[in-house]
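Notes to accompany the following structure.
In this view, the complex is presented without one of its protein chains, the others remaining in place.
To keep things simple, chains are lettered A, B and C as they appear, and every chain counts its residues starting from 1.
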Amino acid sequence: MPKLIKGVGCPYCGSSCDDIEVLVSDDETKILEVHNACIIGTNLFHHANDPTRPRLPRKRQPDGSMKEIPYNEAIDFMAKTMLAAKKPLIYGFGSTNCEGMSAVARIAEKSGAVLDNCATICHGPSFLAIFDNGYPSCTLGEAKNRADVVVFWGCNPMHAHPRHTSRYSIFPRGYFTPKGQMQRTVLSIDPRETDTAKLADVHLMLDQGHDYELFDAFRTVLKGFDIPDFVAGIPKETIKKSVEIMKNAKFCMIFFGMGCTHTDGRNHNIDAAISLTRDLNDHTKCSIMAMRGHYNIAGPGQVWAWQFGFPYCIDLSKGTHAHMNPGETSSVDLAMRDEVDCFVNVGADAGAHFPIQAVQHLKKHPFITIDPNFNMASEISDLHIPVRIAGVDEPGVVYRMDNVPIQFRSVIKGLPGVPSDEELFNMVYERMCELTKTEPIWLAAKEDRRYPESEAVI
Amino acid sequence: MAKINLNMITQRSIEEGAAMEQGKTNPNYFIACTVCEMNPEDMKKAGIWKNTNVKVTSECGSVIVKAIEPTQYCPPGLAHIRQGVWANQVVPPRTQSTGTPQYSGFPVTIEPAPSERLKTALELVQGAVGLWNGGQ
Amino acid sequence: MFEGYSITPDAFAGKNAAQIAALPGHEGKIHVTIGDFFEVSGNGGETAADTDIVITGDCTRVKYIGARMTAGTVTVNGNADMYVGGWMKGGKIHIKGNMDSFCGIQMEGGELLCDGDAKNHVGCAYRGDWRGMKGGTIRVKGSAGNDIGTFMLGGTIIIEKDAFIHVSTHAEGGTVVIKGDVEGRVGGQMVKGDMYVLGKIKFMMPGYKKVDTVEKEIDGVKATFDHYIGDLGERHPKSKGQVVYANLYLKAVA
Partner (left out) sequence: MASGEMIVKGGFIIDPTRKIDGDVGDVAIKDGKIVDKVSSSAKVIDAKGKIVMAGAVDVHSHVAGPKVNAGRLMRPEDKFISGFCRSGMAQKNGYRMESGFSIPSVFKTGYDYARMGYTFVMEAAMPPLLAPHTHEEIHDTPIIDEAALPVFANNWFVMDYLKKGEVENTASYIAWLLKATKGYGVKLVNPGGTAAWAWGLNCLSLNDPVPFFEITPAEIIKGLIEANEYLGLPHSIHLHQNNLGNPGNYPDTIAALKIAEGFKAKNKFGRESVMHSTHLQFHSYGGDGWKDFCSKAKEVMDYVNKQKNITIDLGCVTLDETTTMTADGPFEHHLHGLNHLKWTNVDVEMETAAGVVPYIYDKNVLPNAIQWATGLELALFAKDMDRTFITTDHPNAGPFTRYPRVIKWLMSRKAREATLATMKNPDKVINATYINGIDRELTLFEIAQMTRSGPAKCLGLSSVYGGLASGMNADVGIFDLNYKDMPKDAEKIETALQRAACFIKGGEVIVRDGEVVSHGHKKTVWVKVKIPENPQVTRDVSQAFTHGTYTIDIRNYPVREYLAPHQSIIDVNVEA
């Protein structure tokens, strides 16, 4: 009898929907049906069935081909390569659970590595803005239950977070918003008329790259001052009208995305958005939220902040203290400046998602990929180590875009012999300790770290 | 031959996301990501027929993609390649010392290249690092 | 990549060539010494103030030159990498080539002179710190990138050619002079302090309002300036009952 598993978390986007229902085969090895998820999530779950999923590490041979090797050999290679490097870089964690992120930190400390995650090419500038200006935010339930004005600035959830608008932001009927969309005014600020902009009551189609000026105009109007007739291509009257809408909201919610972080000024665009949010709190209640991309990309920011005090770009090479300064200790800058001499790509695809020149720089040195699937990074790696898929055949904690921790479950049994990220990192760490003749530091918890057969009873 | 200078952005789309989760070597990923959306006016200016290949060149490289009419309205002057392997052939790695490359808002030149071939993801990435063996 | 955090008059003072060569640095996780990368000749002075360091050759990959120095001089006959003169309190640094990013970060005093160009974040604050550059002078004879004088509280930054975006963002004091053109974002979120632009600003911040036209002399240039105040969208302190704004002096078009 196939089994229907409810309350499953979707390991795709930052919406981290946990209302997915997955029908699995009797022997819990195959995903048969996926209910409630968007097209992307559905594809992701079905992709886990792929019979060609790698089951053994593969090492590149002198002739350029890849050859399967046993795990212990791969672990030994990874441990030795990282220890030998002057400054290894560990990047990724777009699809890893927090247990894996915590475990990798031991390796990073031990090998004097730089620890970075996908935020570095995504919402990293949002971190920079948070450093400078704070982050007046809330959980998504607040937006759902209260927000009567919702602003999408430089983000396109209809494409990047397909269920965001129906679960949290536009359509859902919340406690104080029982009429759902009817009760919300939606503003979209985007240089294209995206599918999200089409849903909006007001679309400000600004000149690309001039978000900062537009935010400044909003703030200037809010403070009661005049502005030029056009700012970033938007007429003064439209700006004034938009400010009025936001100011008169009972609860104004601003979501922002890559349209702010990938363009000129980067962090300053978000910094200005945060200032605007703060200013609006003198008139009403206003919150702001980054539309984080991956289902657990908020995770490494949290885990490494509690372990090292920094969310990303953490240079541990000094051994005595952690140092962070994006622009210097960030993956792409390190690559372009040839500062690192070993690259470990974990649960992300630097091969596909870094500018190609950065990939070329990284490829000058040993290049290791840890990922359940084949991807561009794995296909240029010197070593590819497969692991279980967090949220599919491996449970664990993930942080949704609003930093709400959600305890994901596994829906099928993992491939035999394939470890989880956490198990793999722990084995590499143990091997590093053997090689350096040191005692492993587990804290107290290691021996009790077992996943329960059954979940906590409600 | 005509050329046009446009402002390029590379962002996510659901077609790209859905295909990526089927695997980056899946044909759907190729179909979803090898397109450059641009305003028909701009196409006309550069002598580009829709659904034909174009060469997009930035300060750091070039890539062959297929010009299509925007699936989401794109004003004249702006072009969009969905994020992914093809977009990243032309994305400048400069970060303004923030760590994040210039994924959006960089100048490109787009010219017709109807007889040029679209390369696969693997060919582009492996080719860039000297590992492409012709797809054997 | 050498982290030359020991290359300061303070560290060199009272040491002979051999001792200086033995001063520590880092290359990634490897502990190295100055002597691993440089041939050292001559001795340090008795104190930092009477120690002059001259580096011949290219330091494009040497970070932290003169960082945290309090006195003396450092001259680099070539380029220098990140953090030149970062957190410096006194003395003088002269870079004859170009500088990378984060030069003069959170500088408190002294003088930093660069004959070439500087990359980004000239005289900025460390991430998250609201206490940016407090004093001293940075002069870049070439051009500079983005984020000049972010969170600046005092001191002077002079860029003799062009600058890109973000000048004096979040600043609450200090003076920035750009002698060439600026792309935009001049004085965004700025609370107080002064900016002079002798060239053009391509995109003005909407939060700036022209109040009058003044004759001023700045860094040896006498000219007529359009005087703007701003950033009107930002908070501003009051002094003697008057609201204090940031000033932007933009050279008037003749």
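As a working rule, contacts are C-beta pairs under 8 Å (C-beta built on N, C-alpha and C of every residue); 3 or more make two chains touch, one makes a residue touch a chain.
Since this is a predicted model, take the numbers as computed values, not measurements.
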Touch partners, limited to displayed chains, of the chain removed from view: A, C
Full-complex contact with the absent chain, from A:V151, A:A322, A:A335 or A:A348: A:A322
Chain not shown: contacting residue from A:N49, A:Q183, A:T238 or A:T284: A:T284
Residues in chain C touching the chain absent from view: 67-68, 83, 86-87, 105-106, 126-130, 235
Missing-chain contacts mapped onto chain A: 6-7, 9, 18-19, 98, 102, 109, 127, 130-142, 144-146, 167-168, 172-175, 250-251, 278, 281, 284-285, 287, 301-303, 305-311, 316, 319-324, 397, 399, 403-409, 438-439, 441-445, 448-452, 455-458
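Basically, only the chains that are shown with their structure count from here on.
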Which of A-B and A-C has more C-beta contact pairs: A-B
For chain B paired with chain C, centre-to-centre distance based on mean C-alpha positions, whole Å: 38
Centroid distance [mean C-alpha coordinates] between chain C and chain A, Å: 34
Whole-Å gap between the CA centroids of chain A and chain B: 23
Shared-contact residues (touching 2 or more other chains) in chain A: 128, 264-265, 326-328
In chain B, residues with contacts to at least two other chains: 96-97
In the complex, chain A residues that touch chain C: 85-87, 111-112, 128, 131-132, 210, 212-213, 216-220, 222-223, 225-228, 231, 264-265, 268, 271-272, 275, 279, 317-319, 324-328, 337-339, 341
Of all residues in chain B, those that touch chain A in their complex: 7, 9-14, 17-25, 60-61, 70, 72-75, 78, 80, 83-85, 88-89, 91-93, 95-105, 121-122, 124-126, 128-129, 131, 133
Residue ranges of chain B touching chain C (in the complex, touch as defined): 96-97
